[in-house]
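Starting off with a structure, shown below.
With one protein chain removed, the remaining protein chains of the complex are shown where they sit.
Per-chain numbering from 1; labels A and B assigned in written order.
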Amino acid sequence: MNCYLSESGVDLLREIGNIGIGNAVSSLSQLLNDQRINIRMPEVTVVSLGELPDQMESPEKVVAGIYVEVGGSIDLHMIFLLPLESARSITASVSGGLVRELDEMGLSAVMEVGNIVTAGYINAFAGLTGFKLIPKPPAVAVDLTEAILGSILAEVQAAEDFVILIKTGFETGESDIEGFLCMIPARDSFEIVYKKLLEGASDESGAG
Amino acid sequence: MPGILITDDTAFMRMTLKNILTKNGFDIAGEAADGNEAIEMYKSTRPDLVTMDITMPNLDGITAIKEIMKVDPSARIIVCSAMGQKALVIDALNAGARDFVVKPFQPDRIVDAVKKALTA
Partner (left out) sequence: MSLVRVRIADYGVLRETGLLVTIGLGSCVGIALYDAVAKVGGLSHILLAESADFTNRDSPAKFADTAIPLLVGEMEKVGAKCGRMKAKIAGGSQLFNYNNGAESIGSRNIHAVKKALASAGIPLVASDLGGRLGRTMQFNVADGRVLITKVGQAPVEL
């Protein structure tokens, strides 16, 4: 089986990660009253299913996880992970202090933030490629990183033993909010993207 | 005074929209959590205006706009969604939406869009 990714393939995915996280973070910054947010450089790796949780700091840490399945021109999966404290801070901020706990309304706020932030990422990706990318409603869970990622891999129905992971991260300066935003393209999707961008056949112009 | 029908799958966003709109003097006709509920509530409450999310379970917002326009071709619908992709904005406007507010939004942007759609 083929888990090979050429250097130009890695560069391309890193660029998509860059543009995606840039737009996602500008949405998040607006949600957080224009707080300054720093982006960590995107990392592109091919990992086995078992190694995936170790890519996200400690797999035994409790986090809020938002999973978004995306269809349309290509299939891909978005994973948004927030440490609990960050999820609480974001919830308090977007609700103007009304919601402080991750109760039903708190999780609903986390879900909507996940919806907006992942949309920022895939909107930028769509602008770059001319693709139409349509997300399903997000699903949210609070649990161990490894339990969340295992459940997502099962939803992805990981037919392959390796996945391409485009991992991006961010952190705020003042309020200690941090998180990961990851994309896993479905296996056939990567080749479609690669062809579309490297053969320069895009008729929609530029990154929006 | 039928007011505005708010459509969004997340309770938090419905709460946010409701707060913004009531603070600015608008009445709320009802809240729908997916496209199917929006169509049913449109028929039963005949609101002055609908705010419509796109990404929702069971029935998406663009399909719901088309269905509501069949029921009432003069329906006033504005989209309020994170899906600011050009192709989707065009789809929504073609389906009959009068405006498209991309999340995240400033409260003023929603209020302006509602006022404009109601006076048009």
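As a convention for this text, a residue touches a chain if its C-beta (ideal position, glycine included) is under 8 Å from a C-beta of that chain, and two chains touch if they have at least 3 such contacts.
Keep in mind it's a predicted model, so treat the numbers as computed, not measured.
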Report task. Give me the visible chains that the unshown chain touches, in label order. Result -> A
Report summary line: Only one of A:L5, A:L49, A:M105 or A:L197 touches the unshown chain, namely A:L49
Query - Sole contact to the chain not displayed, among A:L5, A:I39, A:A92 or A:L144 - result: A:L144
Report summary line: Touching the hidden chain, out of A:D161, A:D176 or A:E191, is A:D161
Report summary line: Of A:Y67, A:F80, A:Y121 or A:F190, the residue that touches the missing chain is A:Y67
**Report entry** Missing-chain contacts mapped onto subunit A
**Finding:** 1, 48-53, 59-60, 62, 65, 67, 107, 139-151, 153-155, 157-161
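Here, only the chains that are shown with their structure count from here on.
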Report summary line: subunit A and subunit B have mean C-alpha positions lying a whole-number Å distance apart equal to 27
Requested in this report: Would you tell me which residues of subunit B are touching subunit A in their complex?
Outcome: 9-13, 15-16, 55-57, 81-88, 103-104
Query raised in the report: Mind pulling up the subunit A residues that touch subunit B in the complex?
Result: 27, 30-31, 94-95, 99, 104-105, 108-109, 111-112, 115-116, 119-120, 122-123, 126-127, 132-137, 204, 208
